[in-house]
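Omission of a single protein chain aside, the complex is shown with its protein chains in their original locations.
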Amino acid sequence: MRAGFGVEKRSTLSWLWQAATGVLLLPLLALHIIANHFVVTGGERNFAEVASYLGNPVIKVLEVLFLVVVTSHAMLGVRSILFDMGVPRRSRPAVSWAVTALGVVTVAYGIWLTITISR
Amino acid sequence: MTEEAASIDLEVLRYRPGEQARLENFSVVVAAGAKVLDALDTIWATQDHSLMFRRACHHSSCGACAMRINGRERLACITAMADAAQEHHPIRVEPLHNLPVVGDLVVDVAGFFARMTASDLVITRTAEPELPVSVDRLPPPLRLRQVVVAEDLGRFTRFESCIECGICVSVCPSMAADDGFLGPAALAGIHRTREATRDPMESAHLLALADGDGGVWRCHSSFECTASCPQAVDPAGRIMSLRGQIVSRRWGRLWRR
Amino acid sequence: MSAPHVVVIGAGSTGSATAHDLALRGLRVTVVERGEVASGTSGRNHCLLHSGGRYCVTDQESARECIAEARILDRIMPDILERNGGLFVALNEPDLAFKDRFMEGCEVCGIPAREIPIQTALKMEPFLNPAALAAVEVPDGVFEPFHFCLAFLATAKANGAVVRTYTEVMELVTEGRTVTGVRVRDYRSGVSATIGADIVVNAAGPWAGKIAAMAALAVPVTPTPGVMVTMDCRLNNMVLNRLNRPSDGDIIVPQRATSIIGTTSWVVEDPDRIPIPPQHVAQMLASGQELVPAVGQVRVRATVAVARPLVTKAKADSRDVSRTFECFDHSADGLEGLVTISGGKTTSSRAMAQRAADVVCSKLAVPAPCTTQATPLVSYRSFYR
Partner (left out) sequence: MAEEMASGRRRPTRWLDLRGRHEGAWAYALNRLTGIGLVAYLYVHLGVLSLLAHGPSTWNSFLATSKAPFFTALDALVLLGVLFHSLNGIRLGLTGVGAAVRWHQLLLRSLMALAVVLFLVAGLLWSIRG
């Protein structure tokens, strides 16, 4: 151990995950925005349109994938900002758990919503 | 500009631990061509011996006089009074950010130097086939001549370009947020040491340090360190290069498994 | 009984090396310095680690001291020296005529010197004046003066010394005809205090006279400024000297990304206020261009004037004053407890420290011998802790 700077890496994979989800987001987000707001008359889908859109199984998978990716990107970002805002080192695992839990709840809610609408 | 001496105003941050920081105004007569450090020396010699500031070489090789001048981190010894006076009136002089202030403009570099020690950077190294740092500043005809230097210089050594002034630590937004971060200079030091060392254990240890909790992944790519470095060390570029090395090593491991 | 306590005034190269030597001999040491480490003369140094070549004709005593000390420094602080050697370059017939005397002087003083073909010299130093007539290589080197002092002080601290920067000596405390300590003002706290001492070492460089004056003593130390001009890029690998007697503007020392041309010499009263004479700067640039014509094509990064502490002997011209140092035990002036060490140059600071510490130890009847020549220094980075 030199001068107290350790080599432990609890959070070092997070940058790579952030980058990987970011890359995935580029096509998924483009699809989401264009499909839902640009190729649609009036810029928004009415209820029937939404239901039929989500009825397509490929679209359903892609939208759920989008939800998972965007949520993990967002949670990693929130965690990184919280760490930068001075969360002490020993509280960091708790923060990680908290954002993970929030992310899981968010995704679960989104999936429930998707299923409810397209049913 | 005339050769005459002129009176120039400065406001200098005065501070002692436990007291409120305040800006104190000084007017000082300096010669044309004087640097900010000359002005501080003059204030110290003629007006106030209690003014605390670090200084040694007065020619940008020791790194002691790094401070914020008009809100920008610079070496006071090579910052012209005339230029600083045009930017802001009065010239504002403050200590570096992100390091504890001992008094007035003096920061405690102990934590910073401990990081440099962790990087194992030795300040002498074998010379590269070009004269370091100066290379970009050389006027083009001189640069052509430089190419000749490439041959036969294996026996020469060089001091590292990094003068350990702490400017990159002061400008770094990640450093401002995370006190476990090794910071730009130390990470650049790790990159340099890995270039120079022939010891694979040393090299692996340093890469692990760079990949660790206080390492390269805490950098937020603002490139401020590279933009502000008075010695063209390019810490950001070296941090990114370390990331590339880490990623390719991990990638390689993934497939060997 | 605890070890005797010595207060060293000044954290320049002399004071730093002296503190290190005394601490190594087991004494309790406190260094007081009114500014930052090396904030006076030592910091604003030409950075030249003398091989002795510069003095091998005019001052062989200095030259011998230089080569011996350079070799010791190479052992105790190898990490913070650039040992690229130096060239003495002949540019005209008088220079060429000086060459034989120079080679002879080097041989007498034990300085390894060899003439190299001018084409080789130009290959090693592509910016050297291509009209050069001859070049002699000697083992000159470069150090960085701030780290030089920090390394001595870091080692002294590791051996128990206390270093108080931003602490100025206001008066010497005396009892009868004995100095018993110093009255200091600590600018960090704003508090004045007395530090007791068995012996006070005055290592204040060109300010040594001011300290001595506090005890109504005079020391023959003359503040003798020189001007150095630092160029905005590095134009040489090795130290470049004019192959002749030392004179103004005849040496270019590389330092990191710069080249420093030096130097001139005159005498001032107050070493705190040294105006930089513009004609000296012009002179440096002109003579620098003779050695390295490219000097005329790059900008000036900084100009520095700083007072050397020259120990005056009888002669008047400051250039002819010996570059060696003196240690004054002021008991000869009827005042006990005060020793002044002054003169010299950074290359010889370890030897100066040895002399001062010898005097201090003999006065305190401490039998410990000097071991600084064989003791590697710790990293300068451990000074701030």
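In order of appearance the chains are A, B and C, and numbering begins at 1 in each one.
The definition used in the following text is that a residue touches a chain if its C-beta (ideal position, glycine included) is under 8 Å from a C-beta of that chain, and two chains touch if they have at least 3 such contacts.
Please read all numbers here as calculations on a predicted model, not as lab measurements.
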Looking at the whole complex, which visible chains does the left-out chain touch? A, B
Taking the full complex into account, find the residue in B:G63, B:G111 or B:P230 that is in contact with the omitted chain. B:G111
Omitted-chain contact residue, chosen from B:V122, B:A177, B:A208 or B:A232: B:A177
Take the complete complex as the reference. Which residues in chain B touch the chain that isn't displayed? 15, 17-21, 68, 70-73, 95, 97-101, 107-108, 111, 171, 173, 175-179, 220-224, 227-228, 236-237, 240-241, 243-245, 247
Can you name the residues of chain A that touch the chain not displayed here? 15, 19, 22-23, 25-26, 29, 33, 37-38, 41-44, 46-48, 50, 70-71, 74, 77-78, 81, 84-86, 106, 109-110, 113, 116-117
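Just so we're on the same page, only the chains that are shown with their structure count from here on.
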What kind of graph do the touching chains make: line, ring, star, complete, other? line
Between chain A and chain C, tell me the centre distance in angstrom, where each centre is the average of that chain's C-alpha atoms. 63
Dist(centroid_CA(chain B), centroid_CA(chain C)) in Å evaluates to 26
Report, in whole Å, the distance between the mean C-alpha point of chain A and the mean C-alpha point of chain B. 39
Can you list the chain B residues in contact with two or more other chains? 114, 117
Inside the complex, what are the residues of chain B that reach chain C? 3, 16, 31, 33, 35, 42, 44-46, 49-50, 52-64, 77-78, 102-103, 106, 108-110, 113-114, 116-117, 122-124, 127, 131-135, 137-139, 141-142, 145-146, 148-149, 151-153, 156-161, 163-164, 231-232
Seen from chain A, its contact residues with chain B in the complex are 2-12, 14-16, 83-86, 89
Partner chain A, residues of chain B touching it in the complex: 114-115, 117-118, 120, 174, 177-178, 180, 182, 205, 208-209, 211-215, 217, 247
